[in-house]
Structures are given as C-alpha cells and as structure tokens.
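Removed from the display is one protein chain of the complex; every other protein chain stays in position.
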Amino acid sequence: MTRIAELEPAPQPRMLRVLTALTALGFLATLYLGLFVAGTDIEQGEIQRIFYIHMPSFFGAFTAFGATVVGGLLYLARKNDAWDRIALAGVEVGLAFALINLLTGSIWARPIWNTWWTWDPRLTSAAVMCLIYAAYLMLRAGIDDLSRKRNFMSVYGIFAFVSVLTTLFIIRIVPETIHPVIVGASPQNAQGSFEATSGVVMALVPSLLLWLTLMPITLMWHRYRLETRKEASDRLMLQALSD
Amino acid sequence: MDDSAIIEVEKLSKAFGLLPVLQGLNFSIDRGEFVMLFGANGSGKSTLLRLLSGLSKPTAGAIRIGGWELPREALAVRAQIGLVAHRPLLYENLTASENLDFFGKLYGMKADERQERGRQLLQRVGLSRRAGSLVRTFSRGMKQRLSIARALLHQPDLLLLDEPYSGLDQAACDLLDELLLEAKEARRTIILSTHQLTRAPEIAVRALLLSDGKIVFDGIGDRRSLSDIYRDSARAQST
Partner (left out) sequence: MRTPFLKCALAIIAKDLRAEIRSRELLSVMALFALLSVLVFSFALELDRAARAEAVSGVLWVTLIFASLLGLNRSLAQESDQGNLDALLLAPVSRSAIFVGKFAGNALFTGIVGLVLLPLMTVLYGMNTLHTGVIVTTLVGILGFCSIGTLLATMTVRTRAREALLPIALLPVALPFLLTAVRATKGVLSGAPEWQVWLQLLAGITVIYLVLCLLLYGYVVEE
C-alpha cells in the first residue's frame, strides 16, 4: 500500500506553482514586447525580432549549465543525490536552450547571411556546446551503477563547463568572425549588426532577465521533480524484481 | 592492547543504487581472530569484504579498523590490509616476480626488502620455478596462489579473503590452509568468505552467517553445528 503511495505525485509546492505562472506570463509579455512594442528594424525588417529570443536563450543556457557545475561540485562534496538530480536537470534544460539558440540563429541567418549555416567560429562554438551536453546525456545513459553514474557525471559536468568556457574564450579572440556583437563593439567585418535603440533595449532586457532566471529555474525544478519520481519508480521496480 | 578489537562495525548498510545489499550489520572482531564468513551467493559477502578493505564506501553506518574510521581515514588503514579478491588483481603482461615487485613499490617497500620478501613468498606458494614466467601463462590456480602472495607481501595485520578456495585443486587448498594457519600464528586477523560449508574447519572457529544482507548467526561453531544453522537459515529463507 505504502509503495503505491510513493508513486503518487507529491503536490506541487506553492512556490513552484507561482514560478510556473510567472514564467508563462513573463514569456507572453516578452513576446508581446518583442513582436509589437519594439520597432521594426530598418535594414533587417521583421526577422530581427527573433533576436529577442536568440540572445536570451544563449545566456539562459549558461544559468542551467552553471547549475550543473554547482550541483556536481556539491554532489562530490556531500554525496546527496538531490544535487546530482539538479545537475541533470541543468543539462537537459540548458541543452534545450542551446538548441533554441542555434535554431533561431539559423532561421535569422537564412535571409541576412543568405545561408542556414556557416562555419563561423561563433556558430561552431555554439554547436560544440550542444555536442558536449549531448555527450553528457549519452555517457550518463551508458553507466549502470547509480552511485558511479552520479560520481562520473558530476566530474563530467565540471569539465563540460570548463570546455564551453575555454572554447568561447578561444573563439572570442579570433578576429575572423562575421557574427555581430550587439553589446560592445562589433568586429569590423560583422554582417547583420543593428542599432541597440531604446526600443530594442526595452524588449531585450525583460526577455534577457526572464531567460536568465525564471525560465531555467522553473523548468529545472519541474525536471528535478520528474527525476525524483523516476528514481522512486525504478526503486519499486527493483524491489518487485528482487522479491 | 593487543587483544582490543581490530574491526568494529556499527549499523553498517550498503545499497547499490537503489538495491539494498547489506542492512544494519553490527559486529566486532578481535585482533588475531580467525573468522569464517558464510553465506549463499548474493548474500553480500563480497560487498562486506570490499567495505572492510576500504574499496567501497558504506551507505550508512560506521566501520573502524584499528581505531581508524573508514572511509575518512582510509589512508591510515590501507597499509594494514591484504585482500584476496574474486579476481586475481595481477598484471598479465608482467612476470610473477615483477608483479610482486610492483606492488611492493606501491606499499613503499625498499628494493632489497622487495626482492627478499618476493623470493620468500614465491617459494612459499610454490611458484619459485615460474617466477620469471608471464602471469598470462598461469593457470587459474597459479594466479590464485600468486594473488595470495601479493596480499601477504606487505605483512598486513588484517587479511581478507573472498572465496579463496574457488579454482584451487586439493594440493593448493591444503597449501592455503597451511598459509592461513601460519598467518594465524603470526597473530594476523583473518576473515575468509565462502559459500561452501565443507571448507569449515574441523576445529571450532568464529563464524558469521550472512543471509539477505543481514547477520543471522554470529558465534563459535565447528563444521557440524554450522551446517545445522546454515540449513535452518536456508529453510527459513525459502518459506
């Protein structure tokens, strides 16, 4: 009897429900700002509006991947399973954000650069970021023993983040990128820059804040709860098999 | 002080991921004691020995060896422990004497000490003539004997043996019995796990019987009395 009860979803904490509602509302609000309030870019036209998701999703991925590093370090120090579940949630949410970043960039590049994809260093590094965390998930799936899995993946999560940072750093100092930089000086040969007017800033800042904080935290919390339930059901399955 | 407990185990539990293997073990073993660890396959014998050797960390509970707490003070304990595991833990591409020499270095032994002790042990386990042969060419029994030599190399206070009789022929079994007797006389503490009650000595020894991750018997017994207990516990489990 008690076993089945374990599988019943625990009621969502009030905080989580509030966060979920705020995230949904915030998303709608930033969409509205980006689509209707901000002015149309003179050179690029409507496609420029994709930027209000493109850039925030990139930074949001860092919040999530950062959580993976913190979760990994704390798991290694404390051996509390919860930290590993947070690390896993960080990877999945961060990977989703990184893919959104890649996809929106590609859609934008088609009319502006006249190609879906180019081996520009910036694009390459974004792709590498996705590959590293895809490798994380694949490695994780390949380890049977649970405590070994948690140990290994905590270490891998740390190295993954270090690699992403060093790759970005290396790429940054390469002058040959054509990717525009909106904040700070664009490289000389950047194609597709636009002015950061007050309208752009007004649409960008709320969106950036949303993707940096509320969005990853809410999604990771849901993913964390799902993992907790998955592990409970695995445990029941094992008990049933060993009885 | 010599008679104080070398091993103290309190409320020791170990789970592999979600599967509990050992549940709340309590026992202590005195210095120089000879303990047989009985149990069916999968009862948690190997896991217990791995925990005692510091190779694996408990999920809950405490282990103290020679007063040092595992796993926190494992480093202090390691030099006192010799383990004969399921697998021989030898390098196939090295000779018998090279293997012993390598492990001697890891235990910080001096060159002449390594040489002397290695030669002595190889002779004792009857491998002198094969000292220069690659371990790859050894039979299961020879590997097992070399593995025992490796475990005794650094003169450990505590000797842990996991199913040491498996794969040994009669002569090798007798040799192992002799070695164990010698180790016992040298006041080494010995824990030996086996699932075969026929290996229990005629004389009475301390026995721990593991079943389903719990200690169901802890006491002195000889082969006959242990057989009865073993059978009873197996019957109790099947019902």
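Brief remarks follow.
By letter and in written order, the chains are A and B; residue numbering begins at 1 in each of them.
Basically, a contact is a pair of C-beta atoms (placed from the backbone, for glycine too) under 8 Å apart; a residue touches a chain by one contact, two chains touch by 3 or more.
Predicted model only: the values in this text are computed from it and were never measured.
Touching the missing chain, out of B:L48, B:L83 or B:L168, is residue B:L83. On the side of chain B, touch with the chain left out of the figure occurs at residues 53-57, 75-76, 78-79, 81, 83, 85-94, 98, 102-103, 105-108, 134, 150.
With the whole complex as reference, residues 76, 128, 131-132, 135, 138-139, 142-144, 147-148, 151-152, 154-156, 158-160, 162-163, 166-167, 170-171 of chain A touch the missing chain.
Everything that follows uses one rule, which is that only the chains that are shown with their structure count from here on.
Centroids built from CA atoms put chain B at 49 Å from chain A. Put simply, chain B touches chain A in their complex at residues 16-19. Within the complex formed with chain B, the residues of chain A that make contact are 145-147, 231, 234-235, 238, 242.
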